[in-house]
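The structure is given below, and queries will be raised subsequently.
As you look at this complex, bear in mind that one protein chain is not there, while each of the others sits in place.
Presenting chain A:
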Amino acid sequence: MSLQAGVVEDVRDPGRYDHLCWAFEDAQEFRARAGCFLAEGLQLGEQVWYVGSGDVTALEDELRELPGMEQALHSGAAKADSIEAAYPTGTVVDPAAQVAAYARATAQAVAAGFTGLRVAADATALVRTPEQLDAFARYEHLIDRYILTAPFSAMCAYQRSLVGDGSIAALACMHPGASADATPFWLHATTQNGCAAAIGGELDLATRDLLRLALHRADLQPHNGELVLDASRVEFMDHRSLLQLVEHARSEGHMLVLRTAHPGPGLLIRALGLDRARVEIPA
């Protein structure tokens, strides 16, 4: 497997990504990945939540079997929760309310003396219908923005065989990092000054529909009449993808600005004579 920007090789080393998407094959893989992700949280003094399918007692038993978790469960540093218990079957997530709930939980964890809150969740049950998927993808971008501002981190896991590759990609592309082959590109929140979002990976005919949905779902905010994207992690962009971005910005009345040192987007803009897009070399 090739190493790409944004592809997370191992959850033990997510690096700067505090919000990663993991497509897993079976329950055993989810448990192992979640265990690594949460163990790192414990080391950092965070409260850690293990959220999965099934009843809470069974989930606690699963968690207890993961290295170091028995004691953490006992002390209250680790907690198991059932996604079915928290969300009745068929629930369409309310993105803003869900972010608010995690913000409250993070504040409570900090008030209780933890350095933050870390959640590993198998969210497969929440993205089974198109309506659920759409709402959850919107939530993924909103929580991504929140994560940049608070001591909260999350691993959002989806079972590949139940969710399907297309839906996995639609969810994974809303994260700054994802497991290999989950998505060819990313559109995620950023702290870069003036940037509405960051975009990365490879953009071509294969991402046309995903990009359209992701732009729509992320509801990006312009800055002084310009839609500024941090494009420093873009590895490839064909002219159709650039035109998609330009058109998205234009439909909202904005100029597109791509912040990147790579020559590709600037070359396309000049060659196509686009007057509603420009490149800004990062300082």
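Going forward, a residue touches a chain if its C-beta (ideal position, glycine included) is under 8 Å from a C-beta of that chain, and two chains touch if they have at least 3 such contacts; residues count from 1.
In this text, contacts and distances are computed from a predicted model.
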item: Per UniProt, the name of the complex member that is left out, chosen from "ABC transporter permease", "RsbT co-antagonist protein RsbR", "Type 1 periplasmic binding fold superfamily protein" or "Anti-sigma factor RsbA family regulatory protein"; value: "Anti-sigma factor RsbA family regulatory protein"
item: Of A:E70, A:D134 or A:D204, the one touching the omitted chain in the full complex; value: A:D204
item: Absent chain, residues of chain A that touch it; value: 2, 184, 202, 204-206, 208, 236, 238-240, 243, 263-264, 267-268, 271-276
